[in-house]
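Omission of a single protein chain aside, the complex is shown with its protein chains in their original locations.
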Amino acid sequence: MNLSGATAIAGIGATEFSKDSGRSELRLAAEAVRAALADAGLSASDVDGLVSFTMDANAEIAVARELGIPELTFFSRVHYGGGAAAATIQQAAMAVATGVADVVVAYRAFNERSGMRFGQVSSAAAGQVNSSGVDNSFHYPMGLGTPASTVAMVAQRYLHEYGATSEDFGRVAVIDRQHAATNPAAWFYGKPITLEEHQASRWITEPLHLLDCCQETDGAVALVVTSLERARDLPNPPAVVTAAAQGSGPDQYIMTSYYRDDLAALPEMGVVGRQLWTQSGLRPADVDVAVLYDHFTPYVLMQLEELGFCGRGEAPGFIAGDTLTLEGALPLNPHGGQLGEAYVHGMNGIAEAVRQVRGTAVNQVRDVSHVLVTAGTGVPTSALLLTAP
Amino acid sequence: MIGTALPPLTVEITPTFVISAAIATRDFQDVHHDRDAAIARGSKDIFMNILTDTGLVHRFVTDWAGPRAFVRSIKIKLGVPCYAYDTLVLSGEVVEHDGDEMTIRVSGKGNLGEHIAGTVTVGGMS
Partner (left out) sequence: MTIEEDAARIAAQGESAPRLARDPVNPAMINNWLEALGDENPRYVAEGVAPPAMAQVWTMGGLNWQRTADDPLGAIITVLDEAGYTSIVATNSEQNYRRLLHHSEHVASTTKLEGIVGPKRTALGEGYFVTTTTTWYVGDEVVADMLFRVLKFKPKPTQSGVLRPVVSKDTEFFWEGMKAGELRIQRWGDELRHPPGPMPPDGDLDAKPDWVVASGRGTVYSYVVHHRPAVPGKKLPFVIALVELAEGVRMLGEVLDVASVHIGQPVEVAFVKVDDELTLPAWRVIA
């Protein structure tokens, strides 16, 4: 059995992206799933599988109840924060390809700005009584307790080892905001930034400026996965799941893999990348659009290296010029990414990848065949290659 | 006699002990009898008062020196606190012997480490 090409994303749905949704997370989840089903031309009774993140607060059965999904034969959760995003599609694809389910919806819904904000120090994460809580005890009590600070520790070493600069990080933010500026769904629609503004923005955790950090968002995204065969009969062109992979690396921790030899690297994304190229038979040069998880800019550079677009430490040179623009060699995050559009734990990036494959994106890249989309970094992660049919 | 070790005295510092000794030494500071007050002031529990330290050291030495011994001085330095539910172990050693007078070095260790350290001079030891 081969996962590559067996399934497709047939529907995408989302709520508006805001700073205060004014409704419950369950309501957001239900709205996004309903919108995705409508986009796919399917109804609640067609759904027999639901997948989400372990961090999502909405139980599959609650979502099923609210939408009138009568029966579920498959429900699953993926761990490690935003690292789960693409893996929810992998789970769905595996369930569909093996006949465990016919139509699986992956969803992520939260009030991440008006409710629990991930950018703050989480005493609940620090105090969890399990192996992760024990891991966390070697950094939270010492004061390293925000996502930005955990990334900053790696970013500092990256700057040191490769002679990169904060401006190299800033170029990622500038591209994202440039793309968001022409995306009406983006929070920063109409609000591009300059590299000077990036450099002048206040410190969050040195070496990260405010504009190196993604925004905080209330919202939800849902994605419908079914067999490629069934997807062909549905209204929208299918986004074929050509490759789907998860990865964790040696001596892996959640955001603090600080004890392995090479600190300035994301070997878990290397694990993912190798699988993507093997499953699909494609190479980095075949990728037409890269939707790279951008909660913090330095990890975008390091992903490019791990995925084989350039060598270790070469990303600053690789992204110089117009490489990442819509007309460039590797257009990055045409929707504006999580820095520009919204932070929905990577799921809005998958929706954008589907639009790029369909040819319906607001910032559409020309002649798209293959789109790479990655999930949260610094944690065990995942990625997809989506292909036009 | 110099170098003689006194038999150690182990005292279970129960809340009852802390409180009854504080009251018997007429020390009514709340941290020696009111757990809520002690915690509110940043301690983890009620703890032993200094007059009780002095009294325990006195008892420790006379238990060994005998009823006729006269304690001439008790000089103590205070270290870590001794909280309710700690076990305090007093140990001592004769460090000077001059005529009928002896000087004994004393140490009291609780669960957190050395709580008291000092010297006691005893007369009537000829």
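Read from first to last, the chains carry the letters A and B; within each, the first residue is number 1.
Quick note on the criterion: contacts are C-beta pairs under 8 Å (C-beta built on N, C-alpha and C of every residue); 3 or more make two chains touch, one makes a residue touch a chain.
If you're wondering where the values come from, they're calculated on a predicted model, not measured in any experiment.
Colleague: Check the whole complex and report which displayed chains the hidden chain contacts.
Modeller: A, B
Colleague: Looking at the whole complex, which of A:A152, A:A185, A:V241 or A:A315 touches the chain that is not displayed?
Modeller: Here the residue in touch with the unshown chain is A:A152.
Colleague: Can you list where subunit A touches the absent chain?
Modeller: Interface with the chain not displayed, on the subunit A side: 119-121, 123, 126-129, 131, 133-146, 149, 152-154, 156-157, 160, 202-207, 256, 258-259, 263.
Colleague: List every residue of subunit B that touches the chain not included in the displayed model.
Modeller: Touching the missing chain: residues 11, 17, 20-21, 23-28, 44, 50-59, 62-63, 67-68, 70-78, 81, 83, 112.
Keep in mind that, in the parts below, only the chains that are shown with their structure count from here on.
Colleague: Need the CA-centroid distance for the pair subunit A / subunit B, whole Å please.
Modeller: Chain centroid spacing, subunit A to subunit B, equals 64 Å.
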